[in-house]
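With one protein chain withheld, the remaining protein chains of the complex are depicted in position.
What follows is chain A.
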Amino acid sequence: MTELDDSIINSFDEDDHRVAYIFSSTDTSSTSASATTSRPTKRRKVISKPTTTSTKKSGSAAAFSANAAIPFPPLLSGQESQVAASLRQKTYETVWPVLEEKIESVLRNANKHTLEEVETFFSSAPADSNKIPAGFVITGPNIASQDLLFEQLAERLAGNDGARVVRLRAAEAGNLKAGLKKVIGGVVGGDGDEEREKDKGRRKYLDYDLEGLHAFLKRDGEEREGKVVVMFQDSEAFDVGVLGEMIGLFHSWNDRIHFSVVFGIATSVELFQARLLKSTARQLHGAQFDVVQANSVLESVIMTAVAGMDAKLRIGPSLLSQLVRRQQEQVAGIQVFVSALKYIYMNHFYANLLSVLLANDGNVDRKVLQPEHLEAIRMLDSFKTHVELAVKAGQLSHAHSLLEDDGYLIDQILEQGEKRKEYLTQLLRSLHLIMATGLLTKPFDELYEASLEAGIDLNRSPGPFDIGDSIRGLSPDEFLALIVRITSAIHSGSPELGLPGWEDDAEELIGSLTELRDEVEGLLELSKDNNATLKSKYSAQSKVLRTTVVAQKVQLSRDTATMTEQDKDFTSAIDKLVALLFQTADCERISSLFLHEVWQYDFRSPYEDVFVPRPGATFARALSRPHDYLGCSCCEKANGTIAPTLPTTSILYQLYFEAGSLINVADLWSSYYALVGDESEIGMDERSALVEFYRGLAELRAMGFVKQSKKKADHIAKLKWL
């Protein structure tokens, strides 16, 4: 024990006092023998045994990927077979990149329009004007998602225009010199070193001298035009003075170097201009560009990556709504959403034993599935409900074999892959049809969430999919347009959802739709000949409802009286269409499916802990209830109260919270010493207690709970009340 203590206290290893060093395990074990070899290995012996053995075993299995050298550890405390574990990993590695690529392309396409505009603006800017062309890109407050936009912009301008692009951030350009250095460094770039080597004979320039840039461009000028585009990504964060000076400098060099600037603006151009000096603003020739709303980007990402056919894993409704809410409430940026999505995939495949079933069909066979898998499946809620339903329906042998016969269960499990696909197709087709009617104003993600949560049932009214009434209220022309929309939706599918057209599967539906269309067209002709307007009983009613109450009664009776034959036929056509739609767009809720746990992920906790941590609460808990973490016998009773056995910092923390905004250290010390001193249970002597007290106080300070105060001698000020 003393040896260990020494190693803690005396760990004046060289490494600890070095700012940065390259770690190598052999090095340290030789330098500080007691500290590193005895303790960590002891610990490793216990925990990492399975992982070290697995490395050896799965050496061949893990060979398929170079960058993920660390294989998934087997679950069930090592009982899972290595094959299954590596299959999970392999599945993850095949599933996610596909999705990531799709998301990437969605994001890139979202900015396409803005990019084109900016590009045309710069290429059409008059070259001889003495003003600097300036693009003001209104990015909105979400600076996190700007990065992609500027990256694309830089690529685009550099690619098509041959311009040299430098991206500047406020943190990197605190003053004019740093900003210029960055600009010149960005243009001269990686090949600068070689250039400099070559240029030894020539004149050397300071690295913030635009003359140097000019010289470089002139040398380079034969191939390229020599435009320089400087992008101020977070222009609001820049010091106005620096910005003004930089623009001024660019302006004065404009006859030799063709500068252009792009400002990323979170607020509005007016506000930005108000900050600039008038003389500076006059040097700019600007145009404003808007970026696609974050909401619409989010929606298309959700359509592609969450709802689309390519998403192997379904994000459950409650988690999805939380993700979307976070996007809207905290300006988190689409990147955060994508990261969260990725983490959810990682989580599922890393920690869910059954995720192995999501592997491509050929790979999952009887050999992979161990008895443990089957046992786990039999524990699932959906398995239980399935069996119970089977018993209720009288399929006793089916239920019995599910419970008893492993082979039968495996067959059933393997069938689920197909069933999952069927379900998904049905779900997405229904959703697509409903969206295609254009009668619902809700955003896609809400509809999707609702359909997962409760299934799609158009008969349920009021519900999220309450379109029956709006269909009934349609006029004949609208009715025809609706049919056209539906047929084309079936014909083309939805590329965003990854849904191909399904004309072949829906011949019957299309047939009846065309029939309806022909019928209504005929009716329309007829009524035109008769010089009457075609209407249904629903539309008549709805018109009446808009008039006064008194008029309603009168008109209603007259309307029914004057319904022509055509009107009646039209009404029945509408009824047919509604029935048809109701029958087609129909889907169960996801949690009613057998083994949906395998491919649905709906847990909030790891996501919340990992992306939206609450460090304040964590620290408060650790300090006020150390037993929660330490699990020691001595502090069990004292959880939440003060006891002498608690760690010193914890005692001080609790005393701290009892104190006012100014704390007398002398009093703090005396109350601490009264608690742990000679007369208490642990009876520390004064000097030891003082050492502990010092430690605790220093830690409280390091954690930002207290600061020094000059108001009174030996007093410290409280900084936290939470």
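Simple rule for what comes next: contacts are C-beta pairs under 8 Å (C-beta built on N, C-alpha and C of every residue); 3 or more make two chains touch, one makes a residue touch a chain; residues count from 1.
Note that in this section contacts and distances are computed from a predicted model.
One subunit of the complex is not drawn; among "Signal peptidase complex subunit 3", "Origin recognition complex subunit 2", "Exosome component 1" or "Eukaryotic translation initiation factor 3 subunit F", its UniProt record names it "Origin recognition complex subunit 2".
Of the candidate positions A:Ser339, A:Gln370 or A:Thr425, contact with the hidden chain is made by A:Ser339. Of the listed residues A:Leu403, A:Ala674 or A:Ala702, the one in contact with the hidden chain in the full complex is A:Ala702. Think of the hidden chain as still there; on chain A it touches residues 1, 4-6, 8-12, 15-25, 28, 36, 39-40, 43-44, 46-48, 51-52, 55, 66-70, 72-73, 142-147, 169, 171-172, 174, 185-186, 189-190, 192-193, 234, 331-333, 335-336, 339, 342-343, 346, 350, 609-611, 613, 615-616, 618-620, 622-623, 626, 629-632, 634, 645, 647, 649, 660-667, 669-670, 682, 687-688, 690-692, 694-695, 697-699, 701-704, 706-708, 710-716, 718, 720-722.
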